[in-house]
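A single protein chain has been removed from this complex, and every other one stays in its place.
Chain IDs A and B follow the sequence of writing; residue 1 opens each chain.
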Amino acid sequence: MSTTTPTSGRGAARRRALIGRTVFAGPGLIYITAFMAIPVLLVLVYSFFQRGRFGGIVWEFTFDNYVRAFEPVYIQVFSNSLVIAGTTTLLALLIGYPTAYAIAKLPARWRTVALVMVVLPFWTNFLIRTYAWIILLNSEGPINSSLVDAGIISAPIGLLYTPGAVIVGLVYAYLPLVILPVYASIERLDRQLVEAAGNLGASRARAFFDVTLPLTLPGVMIGAIFVFVPSLGNFVVPELLGGGKTVMVGNLIRDQFLEARDWPFGAVLALFVISLLVILFAMQAAISRRINGTGKRMSSRA
Amino acid sequence: MHKLGWLRVPLIGTYAFLYIPIAVLVVMSFNASKNPFTWTGFSTQWYSALFNNDLIRQGFVNTMIVAVGATILATILGTLLAIGVARYFRSTVVEAYSLAPAIIPDLVLAIGLLAFFSLIGVTLSLFSVLLAHVVFGMAFVAAVVIARIGQTDSSLEEASRDLGASAFTTFFRITLPSLAPGIIAGALLVFTLSLDEFVVTYFTNGPTTPTLPIVIYSMVRFGVTPEINALAALLLLVSFTIVISAQRITRLTDSV
Partner (left out) sequence: MTLETPLLTITGVSKAYGDVVALDNVSLNIRQNEFFALLGPSGCGKTTLLRSIAGFEDPDVGSISILGPDSSTPINLLALPPNKRPVNLMFQSYALFPHMNVRKNIMYGLQREGLSKEEIAQRVEEVLVTTGLTDKASVRPAQLSGGQRQRVALARAIVKRPRLLLLDEPLSALDRKVRAEMQIELKRLQHEVGITFVVVTHDQEEAMSMADRIAVMHEGRVQQIADPVTLYAQPANVFVADFIGSGSLLHGTASESSFSAYGSTFPCHNPDHISGGAVLVLRPEDVRVTGVTSTDNPLLVGTIIETHFYGGSSSTSVRVPEVEDVIVASHPGAPQHHVGDQVGLSWDPQTAVLLQVHP
C-alpha cells in the first residue's frame, strides 16, 4: 500500500505564516515605514541638496553641505559636544556601575524597590528635572548658600551657565539609563564564576577585574550608548543650564531646522549623530559576541 | 544590608543625587515668597495661581488629547506588531526594525517627521503630534509585549485549538488575556512617555496648540517662577502614581 496522497503541507504552513504576518505585523510595519523610515531617509536625501532661500529644498545635487561641516566653527562644536557627552558618559558610568553593583547585592525583596526608585525620577518631566538644577546651581540657590554658610567660600560662585552645569544636568537626566542595563548584566552574571575565581586564588579585587567587569562589559556598553547618544543630541540642557554659551550638535541641528531654516545642513549634522549611534551599536554587538562566544543559531524542531 | 560594606556609599549617594533636586522643587512649591531661593513661609498660593493659568490649562488639555489618543493607537498597533513579529516573523531584522523608533534619537525622529510632514503637506497641529507619538509609542508597546510573549508558554494557543477553539476564539480568549500584563504595562508606558514628550512635540506641533511640556519650556526659558515648582510637584505626583500602579498591575495580573 503506497498511497502518497499529496497533502498541502508545506503550502498551508506558508500561507498561514503569510496571513499572520500581514494581519498582525502589517499595520505596524507600514506605520513605522511611513513615519520613521521614510522621514529618516528623507533627512539623508535632503543632505545632498541645496537649501531654498526661505527654507525648504532646492532640488540641485550638491556635496556642499558635507564640505561645510568641516569648517573650523563646526569642528569646534563637534569636538566640544564629544568632550561634553564623553565626560557625561564617563561620570554616569563611574556613579552608575557601583550603584548597580550595590543594588545587585541587596536582598531580593529590596532589589525591585531599589530599581523602581532609580527609574522613578526618569518618569518625571525632563524639563522640570532640568529646571530643578537651575534652582540648585543658582548663585542664590541652596548649594551656593550652604557653601557660604559653611564658610567654604566667601561669596557665591558661578555654577550655573558653565559646561560643568551642562554635564551635571545631562548625568542627572540619563543616569537611570546606565544603571538599568549594567544591573541587568550583573544580575545575569553567574555568581559561581566569581566564586570560582576566588577559589582559584584570586583576591576580591582581582576577581572583579578579571571576571565581573569583562563579563558585564556588554551592559556597560549599552548604558554608555544610552547616555552618550542622547547627550550629544540634547539641546535643552545646554540651553537652560549652559545659558547658550555651550553649543552642542543638538543646538546646531535645532537651529538649522527651526531658525536658520537650512534643512540640508541640519540633515548632515543629524546624520553625524546617527552614524555615531550605528558605529557604537556595532561595537557593542562585537563585544558581546566575543564575550558570549559565537552568535545565536536558528534551531529547527524535529 | 550589612554585607554591602563600602558599596553603601554609591548607593546612598546616587539616591541623594536623584531625589534631592526633586525634593527641593516640591518644598519650594509651598514657599510663600516669590523668590524661589529663600523660604519665607508656607503657602499654597502657587497652586491656585497654577489653576488659574489659562495657558497651562490649555496645555494640559492638549497633552491629554494627544496622550490618550496615542496610547490607544500605539497599544493596538504595538500589540499586533509584537504578536506578528514574535510568532510569524521570528527574524531579528524585522524585530530590530519594529523597535527602532524607540531607540532612534528623538531629535533625528523629530526633524525627519518635520521634513516629511512639510513634504506631503500635513499642517502641523495636534494631529501631527499624535501621529508622531504613535510611532515611538508603538515600538515601546511592542518591546514590552514581545518580552511578555517570550515568557508565555507558546503551546497555550495550540492547546486552545486542540480543545476545539477556532483561531478567532483563541485570539480573544487565550492570546490577549495571557499577554494582558504586558499590554497594560506597555499602555501605561506610552501614556507617561507621551505626557512628558518634548523634543518630538516641539518639532511637529503647530503654533496654536501647545502641549504642557511646550508651555513648561517657554516658562522655564523665560526665567524661574514658583508656579513651575507647583506644576512640577503635581506632575511628579501623576508620574509616580502611574509608575507605581503599573508596577502593581503587572504584579497583580501576573501572580494569583
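Quick note on the criterion: a contact is a pair of C-beta atoms (placed from the backbone, for glycine too) under 8 Å apart; a residue touches a chain by one contact, two chains touch by 3 or more.
Because the structure is a prediction, the values reported are computed rather than measured.
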Touch residues of chain B, complete complex, unshown partner: 153, 155-156, 158-166, 169, 173-174, 177-178, 180, 255-256
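Just so it is clear, only the chains that are shown with their structure count from here on.
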Averaged-CA centre spacing for the pair chain B and chain A, given as whole angstrom: 17
Residues of chain A that touch chain B when the two form their complex: 17, 20-21, 23-29, 31-32, 35-40, 42-43, 46, 56, 95-96, 98-99, 101-103, 105-107, 114, 116-121, 123-136, 138, 140-142, 145, 172, 175-176, 179, 229-230, 232-236, 239-240, 250, 253-254, 257-258, 263, 266-267, 270, 273-274, 277
Chain A-touching residues of chain B, taken from the complex the two chains share: 1, 3-4, 7-11, 13-15, 17-22, 24-25, 28, 35-38, 77-78, 80-81, 83-85, 87-89, 94, 97-98, 100-101, 104-109, 111-116, 118-119, 131-132, 134-135, 138-139, 142, 192, 195-196, 198-199, 203, 213, 216-217, 220-221, 224, 228, 231-232, 235-236, 239-240, 242-244, 247
